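One chain of protein is taken out of this complex; the other chains stay put.
The block that comes next holds subunit A.
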Amino acid sequence: MKKLTQAMVAVIIACAVLGIAIYKLNHAQGYAGKNTLSLYNWGDYIDESLLKDFQKQTGIKVVLETFDSNEAMLTKIQQGGSNYDIAVPSEYMVNKMAEDNLLIPLDKSKIPNFKNLDSRFLNLPFDPGNKYSIPYFWGTVGIAYNKKMLPDKNFNSWEDLWDPALKNDILLTDGSRETIGMGLNALGYSLNDTNEKHLLEAKAKLDKLMPNVKAIVGDEARMLLANNEAPVSICWSGVASEILDENPDLDYVVPKEGSNLWFDNIVIPKTAKNKEAAYKFINFILDAKVNAQNAEYVTYSTPNKAALKYMPKEMTEDKRFYPTPEMTKNLEVYKNLGKENLTRYNELFLQFKMATK
């Protein structure tokens, strides 16, 4: 009994020490104040030194929380219990959240820096008139490949993936919209096609690709490519720009038939407590210099036109990640296809995955 009591006291003392340490750190960080902004963002998707700058400028402390998928974020916001002032969903999720009445319409007069945004990234189908959302980062879906391992291959078109020489070489992304969309694009159809005949054609086309597929993977594609363990992968431009930095043998290309244009967007959820701070923060992050610093840190492409001139030239002049308007003409943004069509996509994707080589 004595030993147990001692152990219990030891645990309680340890807790007290930890509690004091947390309190001290929170104060040192300035988190304990009243005027706070709760930011719900992807992990490592903002330069955290900017949060301190924001606090210096406005006196508002930013509490950062992170999520790892759109769906996970949606669950937390839908259920309430936590008052996020700003969230950063991808485009299809903005659409869904707006439909579910989870977002507040933005008052543009409180965001003077809205003018810094490039007009070609505004007023897109997932949020006409940018009623609910402001683009945060954008990018494309394309092919990342290893020039050294495939010296005589040149990827320009989706069709190049079907080359029999690429047997067991390609990594696909584990997403139904991405993969079925690639099949549709390869045939010259729209990414948002819901025509049953076209979908089946795309599926048949993909089946023929199967001998070339090495694996259907998630985030580990980055590692496999960078380590030269696979020569070709379908991937997002943000991922590509990072691994290109690490491994100079790699290159990235957006096929000429067209591909997907994606956006991560800033929104204010209905449950927000400190809307004034949220507006101030949005305006802050849209400031040209601040945005440039953030884009340099995150390395994804920024939709902020004014920020580009504060960024290193080798970043902004890289056509692979900052394609010209001419090059983005063929790119499509995902539309919300509705539950039924999405199920159809998932079904076809599952059938494709289960097919034996």
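The rule is simple: a residue touches a chain if its C-beta (ideal position, glycine included) is under 8 Å from a C-beta of that chain, and two chains touch if they have at least 3 such contacts; residues count from 1.
Note that contacts and distances are computed from a predicted model.
Missing from the rendering is one chain, named in UniProt as "ABC transporter permease" (options: "ABC transporter permease", "Putative polyphosphate/ATP-dependent NAD kinase", "Acyl-CoA desaturase" or "Peptidoglycan glycosyltransferase MrdB"). Touch with the chain that is not drawn comes from one residue among A:143, A:226, A:333 or A:348, which is A:226.
Contact with the chain not shown here comes from a single listed residue; of A:174, A:242 or A:318, that residue is A:242. Residues 1, 3-4, 7-8, 11-12, 14-15, 18-19, 21-22, 25-26, 28-29, 31, 36, 38, 42-45, 48, 63-68, 72, 75-76, 79-83, 219, 222-223, 226-227, 242, 246, 298 are the ones on subunit A that touch the missing chain.
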